[in-house]
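First the structure, which I've put down as structure tokens, then a few questions once you've had a look.
The complex is shown incomplete by one protein chain, all other protein chains being positioned as in the whole.
And then subunit A:
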Amino acid sequence: MNEILSVKGLGKSFKNTRVVKNIDFDVHKGEIMAVLGPNGAGKSTTIRSIMGILLPDEGTVTFHNHAQGEVPRHKIGYLPEERGLYKKVKVMDILLYFAELKDYPLDKAKERALAYLKKFDLEGKENVSVDELSKGMGQKVQFIGSIIHEPELLILDEPFSGLDPVSQEVFKQEIKDLAKKGTAILLSSHQMNLVEEMCDRLFLIHRGQKVIYGSMDEVKAQYANFKCTIHGNNDRSLLEKINQVERIEQQDDISILYLSSDVQVNDWIKQLPSTLDIQELSVDRISLHEIFVDIATDSSLAQEAGVVDAK
């Protein structure tokens, strides 16, 4: 695939604390690449380093198609985590200003702005002052501002934070559409459920370091083992005797058995002991969300499984 952006060995310290270190990943044309991690993991620092807003202490950021060391600002769309708009200006004025800063032709920008305003249900708002917009409307305008100049790389830092579910869907759809049209998209989020359905590849970062990096399918195959949830009054010692169980979590009458990766679900169910008290039983895969929570709370799951590297 066509690489647009490569990050190699990125590291940054504030005062004496290492905020990120040894960050390596690529973003390809037409894909959605997600940087995931809990708050304070170093997502925004990584993104700001890519944008040249922070200077990394070590490592390189390469924009392919452009000279080494140069940030092709006009080709990047950027929606920062902390974002806002000038208050007492008209919507169209500020969108055109963003386009002008990117050297994008203004007549074309105007056309695109009107089209997107319509798409985002903001038709007729172009001459409204920004301070009259609701928060959700404002976020839509910011989003339009970040893509008004048809960027080849779109960097979105927590694009879904503070959005209502309807707007989340609108954004998700638009991001997918942009990727389909060939835009490389790098987004960061801590909302796994949203990202799980849309991203092609992910980079999970915790305490400034890589934890998981790979395509969604690979990560799922690698980490998303089966788990079996049993409702019923069972003794832990009984559960421990069951084959291919890696870990057991028990709370009141609910026991969750984490199964090993090579398990055959049909066979495994058949060999369950008949003494087991089963009021309810379900078998499903571990979600990205659970992997994430495990990592964020430093549970052993990911460490046990080891780190996959699937470039």
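Please note the rule applied: a contact is a pair of C-beta atoms (placed from the backbone, for glycine too) under 8 Å apart; a residue touches a chain by one contact, two chains touch by 3 or more; residues count from 1.
In this section, contacts and distances are computed from a predicted model.
The chain that is not shown carries the UniProt protein name "ABC transporter permease", picked from "Oxidoreductase, 4Fe-4S ferredoxin domain", "Gas vesicle protein", "ABC transporter permease" or "SHS2 domain-containing protein". Interface with the hidden chain, as seen from subunit A, comprises residues 48, 51-53, 73-74, 76-80, 82-89, 93, 97-98, 100-102, 142, 145-146.
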